[in-house]
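All protein chains of the complex are present and in place, except for one that has been dropped.
Showing chain A:
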């Protein structure tokens, strides 16, 4: 069983490296450990989304039962998206769970995750706070997602990023870690007073 997993990953590596998507640097796959069981994926944020221009690192673990069971994939880069946990990077995507099929590959998984960034499913959330913001105040969601992409994933700065950075800085000046500051501000729709209260209460 384990040998099938490794042999298939070897072949899939070739598939990803020689793919047109890799050529356009949309997706990337690298080894973390020599045994091919722990990989690192990389996807580019799709155009016309808050994630455009950003690069996201994915942590990929290959189970011994691969390809009969899906790879375990989560975001290593922080991201603000209804179907991805802003705290742990866990992904809610059907093909990584009950809709997995043995003919799927790491290439199709990376492309599916990239597609998820372009089409969120707020009714099947992994992060309830993000999903609520996405549904109730879409413009704040868009701004926050874009800010996270810029702050954590090298995305392009937007017209409001200076304002938001200033808010983050004002919290950091109170001795709050920048990650905690970004999280609290994002959670409370960038209302600094509520965000600070939530941290010190």
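In the analysis below, a contact is a pair of C-beta atoms (placed from the backbone, for glycine too) under 8 Å apart; a residue touches a chain by one contact, two chains touch by 3 or more; residues count from 1.
One rule holds in what follows: contacts and distances are computed from a predicted model.
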Which of "Nuclear transcription factor Y subunit B-6", "NAD(P)H-quinone oxidoreductase subunit K, chloroplastic", "Glutamate--cysteine ligase" or "Anaphase-promoting complex subunit 11" matches, in UniProt, the chain that is not displayed: "Anaphase-promoting complex subunit 11"
Given A:34, A:98 or A:139, the one touching the chain that is not displayed: A:98
Contact footprint on chain A, counting only the chain that is left out: 3-4, 7-8, 11-12, 65, 67-70, 98, 100-104
